[in-house]
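Notes follow the structure.
Only one protein chain is missing from this complex, and each of the others stays in its spot.
Chain IDs A, B, C, D, E, F and G follow the sequence of writing; residue 1 opens each chain.
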């Protein structure tokens, strides 16, 4: 089945009307991932936009069609480790145990819990939708926020302009954890995304699987709602968000991206980058080039 | 100055009589690192063997000659971030801010705090002495414990024999955090160790520096106290503990180790490994080979 | 005692927001331009585009938020964003 | 009020354990074999081996725990571990 | 003390508008208080807020149960039972609408209804529906609870001259469709 | 109830030895209790422990202040003031030593002193100084508080036959150097 | 005189903290506190506040970073709510027992579960036995004033205990009202910079070990000191209130505020933002001829037991209204503690606990009035009445 066939045929597991903003990348990721996972799935969605948008629901009004729990911001991987262990023990190993968490829950507040579950090889699929900030609480900085970005805790001031650090690159960090499967994906590259969710689900039957997904956010980032896929596509093309996977230790670049666009091209028209200086852009470009070089090396190129 | 000259001339900053066991690798690392750091240093030593051995001292009997605090098991990097920030603010940037923490404090309980301080680029040198277990509380498993090891929470039972997971390889994980400097070191390779402490201290003036040191433990691991350096040397030679460094993004293998010894040779005579099966040994060997290959690729070899 | 902390699943009692009311622009598909590639379905964040077994794609308006992603992503420019009129 | 939570630094009031009493074997250096490489100093975990400015190395016994690392690591086998006698 | 309840949707600027009123009221040496009520703060979700204006210190920190005035920034909200709930006998409604009085279906006890096409004004001036400053213009005219100039100064300080214009237009256009 | 304080150094097996006594005492249908006292549990550091033996339930969970018996596994500890502290008038001391009574410098109130070269026995049998089982042998003989066979069975169960031998040798060798 | 401003409770906390010239601020966003951090970040990035701002990954680190900075001699600030407070509990406990002074704002929020982000005082109340001083504010003005007073109290050598300035999430944190914002000069005059040797500072120029292992007998003395310092703080609170009154013309009555209690038969005891509603209720009931007064608990750590007992002595009936619960008591925590404060009183009260406003629920004037009526009706029947839950249906 082609990925389009998969997406056309599989049932939507999410309420038809949830309050994510127009054009929200997170909503797209959530719906598609759960379509693929299907009904025999238990999902955890920690505090963040997806939980906040009504998906975990309200008392007596639930936003999903499959069992869901909103764990703490900092314990998703641990909570679902325990749950997964119980499903192993019950002999129900076919049930998908999935976490869908924002970058804040993943890279920051819940990072230790995540790292430890990865290390223990817990059998679950952890998907991070990375919108580079704490959107649900009003777009504060996260560790994955790109350098120079305007956020509500790194505002463009007269003295300091935006975030001062480079982003923390969680997928490569997790790939260094001896996990079964680790990959990046972007909604702009939907065939790749679908394949990786499928691989991730399969890998989660043998150990820890991690998928880091670029999640454009029109509201926080400041671009028109119809541009999300294009922004994601540019991120991939600029190597801001390279696509790769690691399957039981073997790295593979999904796209060698022989003619990358520049960071200057990538950031154009995105509000959060509007105060980037030339030095900022150069610094991001250098980081991105260096990182891509590292990925190529890891993939044996 | 040769490293021997450095070690001969620099003052010992530690009490002459501390209660670390005979032949403790941690004591050696602590003394040598602090000799190099010198008097203008503030050190944090979280709960663990080094703190427990009297180094942080007792009320009205202190084990160091420089200012020291025992932070929580889980917040060393954060606490010393705050302290470092104050020293930046006071204009006393020459003061060394050093954390010396066990693998438990580093890789497990304090890992999130560490990862976040690395991401923020806090100006400090974080040294992990990795004895692959929680020695101070009676040698329980840590995430850095080698697969198959006997510990008091992964005993050699009739059904399960020792630790079931591979070790978490913290140095490479931290190297993926955009830090100034990250390296591994072993007391068996003292010249390299001394140079890396020096580099780490220098790098900590510009950003986050991390040093991961192999720390043999006769008591926990079960080998004769005089064999610690030899055990460390074998670990390096078997690529169980390869020596490398990453300086502002550039990886370098300090020793290409063209004729590695096998894991089977490495584990010989070490009590904690006594129940290793052939499969365990093969699994560790495979992990080690794969990891070394990855390091070589990163170093552009 | 009533069971606590639990919300049943299913269409009954489901949380559903009338997101159609957010729409200012309305995606309108020009079937004549459409090549049935399915991109609009793949990229619609809301799941508002459905495909039939014979791969015909249709925009449903009950929850479409009017974001315009489908229009932007259609390789044939077969979808137009038109101001919401009275019709629904 | 006396200052709390603080222990002064310095030899005064320093925590010092009599680790010499742990020693069952005693490292004895044979100066005639020694080539003054300093390895013993580099590897002694206790800091019990000192080197003078002219690079002569001496074992001090006040805190030496008798671990035997120096003996094991001396490239010239110039250090022997001998059972502790009455002497000190 | 006058108690006012404001209704709008996430993104329409209910909170900002109310804060401007409090600023203007305080600038005029009166007392003002605003408490937003949060369900979800997300775009499109209904948002409430409680505004109090008084000549004396306002001590109570609680919701408004029987508002003297309802300010409704989005007339699609009138189908929700909460919207008209509790309006005081003879209370007034200020609403952003082009609907007729009939269509508004106001509750029996309603005293007066003032209507303004704030959306129209906003869309004309800004090209999008952020009706809050225009509604404030209507509020200044109809409620008599806040000094027009002080309020419009605050609007200008926060949102710029164009929004003052919006308020001004609304001030002129607002119509009592029930008195 | 008899109260006993044990002294040794980290690594000498004070805790294990005391637990064996409790086991033997309980097996003999008496009551026993042992509480170790922790400074640092590290090799070479002084370690204390409190042992109680009684015909009745032992309810108090507290330190022993005035021991009836002192068991000292390492005679280097006698220079520490804590070691002899609080010994009851006429109380006894069981000590692992080759020193003379004089050198032991026991306190005035001491009743009897029993000496055994447990280190010697241990080094002979095991090649290292783990004197605990030998000291237990001496304790069984001198204290009369525990059934020899039950205790030696426990020793054998936990540590093997060689340690029973150590206990046996000590049982035979222990000497009252003060009565 | 300061400047008239219109601010939310969170902005009030942020502005006040900035006026105290903190060296370092580390905080993690959480509803309803987030705008405190955001506003401080804004001031820092605009150069209006010269402080290090550390963007931590969790509240555990927030408290740890400020702890390290305090141990480096800095004046520090943070703010949090609910889950964040719970996550930082370990370093939070250590901060107070290390006796490092600081101020932390808490925009109080109900604790999950049930999953919630709304108001309630359960967060601060549940950690009241972790050694901090805790004060609850009624108005945005009080938030400002207590942040400033908080540093003076915390850093007083007789005290040396960090201070929580608590205020109701949403009902205060998001409430906008007019306040008088002291000027920087006024605050500088009132609050001196922290003395360099105010507490042990890690420094190679004066080396020592900070907080080494401490045996029980000595530890007990430290604890006793802590409790004594808490007790002394009751006086310091009054002193600082008086000094503040002199400097700024506003005072709060110290650890508790008594409102129309003098001739009252019955008393409402309140805490935080509900107190204003309570005062309105008292005035209304007074007009009906009911002799009712109100005690506002301001500081709950130290617990002003003597003052409460004195204020209630001779009264006939009282009700303590809690915005939190005391698990295992079927009552509110401040009610339970108020009873403990009355152990040796001679009065025989009619008394009961009321619990309301959890998880964002409102505490309305009507509920206050009903409670007063009930007290009035039962004032002559001593003994504990059933707990009153302010449930809506």
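Observations, loosely collected:
Just so it is clear, contacts are C-beta pairs under 8 Å (C-beta built on N, C-alpha and C of every residue); 3 or more make two chains touch, one makes a residue touch a chain.
Note that the structure is predicted; figures quoted are calculated from it, not measured.
Contact with the omitted chain, checked across A:65, A:212, A:237 or A:272, is made by A:65.
Of A:4, A:29, A:49 or A:83, it is A:83 that touches the chain left out of the display. The residue from G:220, G:242 or G:377 that touches the chain not shown here is G:220. Touching the missing chain, out of G:68, G:150 or G:212, is residue G:212. Only one residue from F:32, F:67 or F:131 touches the chain missing from this view: F:32. Summarising the interface, chain B meets the missing chain with residues 56, 59, 70, 72-74, 107-109, 111, 134, 137-138, 140-141, 143, 152-161. In the full complex, the hidden chain is touched by chain G at residues 60, 83, 86-87, 89-90, 93-94, 96-98, 110-120, 125-133, 211-224, 226-228, 230-231, 300-303, 305, 325-330, 333, 336-337, 339-340, 342-344, 351, 355-362, 382-384, 389-393.
Although one chain is hidden here, its contacts on chain A can still be listed: residues 39-42, 56-59, 61-72, 74-75, 78-90, 95, 112-113, 115-116, 119-120.
The criterion applied here is as follows: only the chains that are shown with their structure count from here on.
Taking the mean Cα position of each chain as its centre, E sits at the greatest distance from chain F.
When the C-beta pairs in contact are tallied for B-D and for B-G, the bigger tally goes to B-G. Taking the mean Cα position of each chain as its centre, E sits at the greatest distance from chain D.
Distance from the chain A centre to the chain D centre is 55 Å, each centre being the mean of its Cα atoms.
Averaged C-alpha coordinates give centres for chain D and chain E that are 82 Å from one another. Those residues of chain E in touch with two or more other chains are numbered 43-45. For chain A, residues touching at least two other chains, in rising order: 19-20, 22, 54, 59, 108, 111, 143.
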